[in-house]
Each structure stands twice: as C-alpha cells, then as structure tokens.
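Data first, discussion second: the structure below is written as structure tokens.
Presenting subunit A:
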Amino acid sequence: MLISVLLIPLLGAFAVLACRSPRLATRVALTIGALEMLAIGNVVWQVNRSGVLTAGRYLRADSLTSFFLINIGLIFGLVLTYSVGYLRHIPEGRFSSPRWFYGLVFLFLFTMVSVYLSANLGLLWIFVEATTLASALLVGYYNTEGAVEAGWKYLIVCTVGIAFALFGTITLYLAAVRAGVNPVDALDWSTLMSAAPALAGMRDLVKLAFVFVIVGYGTKIGFVPMHSWLPDAHAEAPSPISALLSAVLLNCAMYALMRFDAITCRAIGSGFSHTLLLIFGAVSIAVAALLMIVQHDLKRLLAYSSIEHMGIVAVGVGIGGPLGLYGALLHTFNHSIAKTLLFFSAGNVREHFGTLRMDRIRGMARFLPWTTGGMLVGGLAIVGMPPFGLFISEFLILTAAFTQGKYWVAAITLAGLSVVFGALLHHVQKMLSGERTQPPGETATWLPGAPKVLLTDIGPMAACGAALLVLGIRIPVSFVELLRRAMAVLS
Partner candidate 1 sequence: MTAAISILQALLLIVAAPLVRGTIARLKAILQNRRGASVWRPYADLLKLFRKEDLVPTTASSVFRVAPRAVFAATVAAVLFVPVLHAAAALSLAGDFIILVYLLALARFFLMLGAMDGGSSFGGMGASREALVSTLAEAPFLLSITAVAIVAREMSLSGIARWSLAQDPSRISAVHVLAFAALALVAIAETGRIPVDNPTTHLELTMIHEAMVLEYSGPSLAWIEWASSVKLSLVLALLVALFMPWGMMASPSALGMALAIAAFLLKFVLLAAVVAVGESSIAKLRMYLVPDFLGVASALAILAVVFTAVMR
Partner candidate 2 sequence: MEIAFHFFVASLFVLPFAAVAAQRSRMARAVVTTAFFVVLVAGAIVAARGFWAGEAAVWDLSAFAPFPFALALDRLSAFFLLLICVVAAPVTLFSGPYVERHYGGAPRTWLWALLPLFLGSMVVVVTASTAFAFLFGWELMTLFSAGLILVDGDSDERRHNLFIYLLMMHAGAAAVVAAFLLFLPGAPGLGFGAMRAAGSAMSPVMKNALFLLAFIGFGAKAGLIPLHLWLPRAHPMAPSPVSALMSGVMLKTAIYGFVRIAFDLLGGGAPWWGYVVLAAGAVSGVLGVLYAIAEHDLKRLLAYHSVENIGIIYLGLGAALLFLAHGAPTWATLALLGALLHTLNHAVFKSLLFLGAGAIGHSTHTLDIEELGGLQKLMPVTGAAFLIGCCSIVGLPLFNGFVSEWMIFRSFLAGSTLADPASVLLPMMTGVLALIGGLAAACFAKVYGVAFLGRPRSAEAEHAVEVPLPMRGAMAILAAFCVVIGVAPAIVLNPLAAAIQTFVPGTPLLHEQLRFAHVLPWIAVAVAALMLLTMFARTAVRLTATWACGLPKLDSRMQYTSTAFSKPLRTVFAQVYRPTRVVEVTPAGETYFPTAISYRSARTTSYERLLYRPALNVIVAGAHILRRLQTGNIQIYLLYIFLALLALMLGMRFA
C-alpha cells in the first residue's frame, strides 16, 4: 500500500513524459494526481485505524507521517489544478513543455513522499537529497539568466548543506553502533528511538551529529545563515513550483529535523538541541523580517516570509512541550496553505502585469479583483491576523514560550511579527490601487490584451482561503486528534 503511494508518482512521471500532446499530458497528469491523492487518503485512513504502517524494513508510516502526507496531498492537488491554467502562459522551449513540467513535478512529488515514508535515516537523507535534484530543473524551468543562476545556486548550496546532514547521520549511526545497536538497523528510526537512552553514553557524538544535522537540513529549511539559496529559488521558479517549494519542501526538511530532534532529546535531554533550534529560529525570524523591508520583488518578499515562518516553527519545536510542538505542527500546516494562496496570487499578478517588481505593479484592485482578494486574505493570514489559522498557531507558540518563561525568544518573535506586518503592508498597499505604469504584457511571457481569468486560477485560491478560515475559527476535531497522535510520535 505504501509502495503504491510511491509508485504512482514515479511511474506517472514517465507516463506523462511519454505523451506528446500538451492536452493529453495535462489530462494524464490530472488523473495520476487524483490517483495519488486517493492513495494518500487511503494510507492516512489506514494509519488512522492501525497506528503504524510498515512495508519491508525501509518504509514506515506513522501519525506524524500521515499528518504531513495530508499536507502534501492537499497542497499538491491545489498546485496541480492551478498549473493547468498557469502552464498556458509558459512558452515552448527545450524542456518547458507541459509534459516535462508534469514529469518533473511528479518526480519531485515522488521524492518528497518517500522522504515522509522512509523508516531509515540514511534513506531519509538520500531522498531529501533527491528532492533537491528533482526540483533543481523545475527551479531553472524558465531557462532565463535568473532561472539558471538560481538553479545553480540552489543545487550547489543545498547539496553542500545536505552533505553535512549525511555526516551528521553517519555520526549518529556511529554512536548507535558504538552503543551496541545492531549495525543493520542502527539507522532505523524506531529502533533508534527505543535505543536512544542507551546513546546517553555517546553524549559528544550525539551532540556532534545534531550540529551537523541541523546545519545540513537547516540549509534546506532555510535557516539563516544557510538560507541564501531560498529567495533566489522561490523567486525564479514558476509560481506553482514556488508554492511547492515553500509549502511542502521546507516542511519536508523540517520533518527530517524533527525526527532527529526527537532522538537527540531522548538520548541526551532536550537542552542542547532545543537551544540550537531556538537560536536558529530567532535569528531567522529577525533577519528575514528585516530583509522583508527592503525587497523589490514580490515573490522574493514571500520567500523571506517563508524563512520567517520556518523560524517560528523552529521556535515552536525548540520550546517544545505539548503546547509548543502542537503549535509548531499546526503552524507548518497553516503556513503552507497561506503561502500557497499567496504564491498563486503572485502568479496571477505576474501573468497580468508581466513583472513581479512591486514598484511597477499598480491598480491591482481594479484589474485583478479576485487575485487582490486572495492576496489580502493571504496577507492577513500570513501576518497572523484573526480569524485565520496562523493567528491560532502563533498564539499557541507564544503561549508556550511565555509558559516556559522563554521571554527573549517571545520578545524577538513578537517584534519580528510587527516588522513583518509593517513590511508586508508597506509593499502590498502600494500595489493595490493607483494607475498601472506600463501596458500589460510588456514583458509578459504570454499573449497581450486583457487576460482571461480561468476558474483554475481562482478556484484553488478560494479553497486556500476557506481552509484558512476554518483552521482559524474551528479546527476539525479529527484533525486535532491526528495532531495529538503526531505529537505522541515525537515525544
């Protein structure tokens, strides 16, 4: 069953690549997407029924997995739907036909899903690295100067970072082996969890391992100062891909880090790893918030906001405790939805105005009422305003921080949130009204004249908005249950 979740996208990728005509490719892609979502739903349901699912020694799905699977399934479905309308803007090029797009996207999906499903930390590493490889071409998809540059930086920086994560993994493995765990499954997560107390003797090694891991996976999560690739990649990739990167990939890496953090806490107590998480989180929030003030490119702005939110999640995990962890998990979910919404609207903006430079975008409210609505909702949500989900999760994390007397982190977070609010408001309010300074499609990559807004451009955004509202007012009980079980996995 777990295999099916992996095979569908993998085979699907080649299936899509096989079909020549764009329309056919699109249809096939949608079908496979639907299938995949069904498979994921099935897995989630199974996990819900019988705690843990395993397939062989290397595949495993527990509640934490299924929580993130829901996240990935939801976002992926939205992205797929949105892409249908979006792709019509992308000119034919060497690799830039729908089939390539969908093919690569499915590969990307495959790697990410396998990250969630791998039971073995080594395998986990392999697939995290694979996500980089699979998405690099998507980042460079437009094949423009910027795209290539961003792609290169993304590839190199992430690979180097991830290499360190490998080193960390090995160190942990070493510690486990030295602590007497059978080398064959000394990388198996559940084994490690149960054997963690025995690792206490290898204090130094475990610490070393976590340092390398947090730097390694931190690079992928986008912790400052390893974040450098993130704004470039998010800004240069096609909007649906940006959404995937920000809303799914970052969570993926964060998931890996959480797994390691759990083991480390079990082994040597939470002091060390949580301090590191708090430091990285706080620094990321502060730096990202400040950098948001001076951005000119809409998607770059959103990318920095992603860094900030990953920082918040890190703070949540670092504070720990049921409240902090709950807030952190919930925040990953809320953030991914809000960010997807924002990237979709950014995509529409780019298609309409042919640019993402915010000083060139004027009169959005008049020309793109729907997109403007989406951007407003997303913006309000992303800065943590009620009645949207992020208000809840941020409030949870702050509550946790204050409960445990972590005042400095709370202070930095609150200050950061205010700065972010100011920055976003400052940039967005300028775009809403006024006269546009250039004809549409001047540098637009598609047909000039009034743009025809398809349902697929708006529908996903509406869905995101609804989801945010629900999560902000009344979180479904079953979902809360799932979250609780996911937390139970980690602690």
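Please note the rule applied: contacts are C-beta pairs under 8 Å (C-beta built on N, C-alpha and C of every residue); 3 or more make two chains touch, one makes a residue touch a chain; residues count from 1.
As a selection rule, all candidates are chains of the complex that A comes from, given by their letters.
Model, not experiment: these values are computed from the prediction.
Taking any copy into account, the candidate from 1 or 2 that touches subunit A in the complex is 2. On the side of subunit A, the complex with candidate 2 involves touching residues 152-153, 156-157, 160-161, 164, 207-208, 211-212, 214-215, 219, 225-226, 228-229, 231, 276, 287, 290-291, 293-294, 380, 383, 385-387, 391-392, 395-396, 398-399, 401-403, 405, 410-411, 414-415, 417-419, 421-422, 425-426, 429-430, 432-434, 473-475.
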